[in-house]
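Removed from the display is one protein chain of the complex; every other protein chain stays in position.
Up next, chain A:
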Amino acid sequence: MSSVQEASTETTEVKEQKEFEGDADEQFGESFGADPTRYTFYRDRKEWADLEPVPQDDGPNPVVKIAYSDKFADVYDYFRALLKKDEKSERALALTADAIELNAANYTVWHYRRVLLQALSKDLREEMKYITNIIEEQPKNYQVWHHRRMVVEWLNDPSEELEFIADILSQDAKNYHAWQHRQWVIQEYKLWDKELEFVETLLEEDVRNNSAWNQRHFVISHTTGFSDPAVVQREIQYCLNQIRKAPHNESAWNYLKGMLQDRGLSSQPGLLEKVLELKETHCSPYLLAFLFDCYEDALEFSSQKENTEQEQKETLKKALEICELLAQEKDTIRKEYWQFLGRSVKNKYGGDGPSVAEEAKPSVPASETS
């Protein structure tokens, strides 16, 4: 699957060729001749003369032939030559850095670099510095993060990770790769201790950071879990506090619902009342949707409680009113969905009673779609 917005900003398009900075070439000073800023193609370097460059084979019917620059083609022709020969050398390692600079998404190059690092017993601490720099430059690339993970595993040392990832997140608090790497590090090396605190710091900065809310769920579900009533109470309180600060907050409401839905929304004493209170001053489509979910849950589990038929009817009426309100006024863009919910709940729990005023529609099964 090609890459996705936010996970990677470009797909297989070749990025703009960067001006060559020359660091990797310092090991091969002869490549520059007298002028250190003049770049020499590999095909013109004496010390590479033993290798026959291998051009790229696009097959008989190339569909989208990429217009590689001379420099790009030259580096990669020599990369293919190294692969073909299975050469494990310092010069090969240096070339991988050039190849990576031209296209850091080429996983074949990264793989070969890892093979070389092992074969040449390279200093992995130096490699950590290298990969740190690359990620800082290109934080939305899959391969660089994977490479870092491999080096951390080889070193069996996660001690720099949380701080490094925090730095990347300070530049983009929702970087999907960064969060994924963070989850891996925490889970692999059991670094749960301070993570909830970290999440709270991020939510202080931006209470709408969905990644942070996701991380909150991740941390709690892997530590205390959500079965402990004290934890659930604390989390409910936390959510409601955040909602008071920023009522129109999809993430907070999703989190609340997600945390409670398996246990049953209506099983939380006092929650419905708190939400009804909030409705007066901090209403939002999410609050109304949550209310609906509470009512639906109450209808579902009424057999286990001692609700009278009258109470059932009242609850159903309130649920249908919410659907109507959302469809007609508060969240009209999702009208079809709210009407679907209204019909579903009416069909399931409606019995014979007359419905609340809603768009006249013939009775249809809950699974109906147009």
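Just so we're on the same page, a residue touches a chain if its C-beta (ideal position, glycine included) is under 8 Å from a C-beta of that chain, and two chains touch if they have at least 3 such contacts; residues count from 1.
In this text, contacts and distances are computed from a predicted model.
Engineer: For the complex's missing chain, which UniProt name, "RAN binding protein 10", "Large ribosomal subunit protein uL16m", "Queuine tRNA-ribosyltransferase accessory subunit 2" or "Geranylgeranyl transferase type-2 subunit beta"?
Structural biologist: Answer from the record: the omitted chain is "Geranylgeranyl transferase type-2 subunit beta".
Engineer: Would you mind spotting which of A:Q138, A:Q183, A:T224 or A:N347 touches the chain that isn't drawn?
Structural biologist: A:Q183
Engineer: Touch as defined at the start, partner being the missing chain; which of A:T40, A:N106 or A:N210 qualifies?
Structural biologist: A:N210
Engineer: State which residues belonging to chain A touch the missing partner chain.
Structural biologist: Residues 1-2, 4-7, 10-11, 13, 61-65, 174, 176, 179-180, 183-184, 187, 206-211, 214, 217-218, 222, 245-246, 248-251, 254-255, 257-259, 261, 332-337, 340, 369-370 of chain A touch the chain that is not shown.
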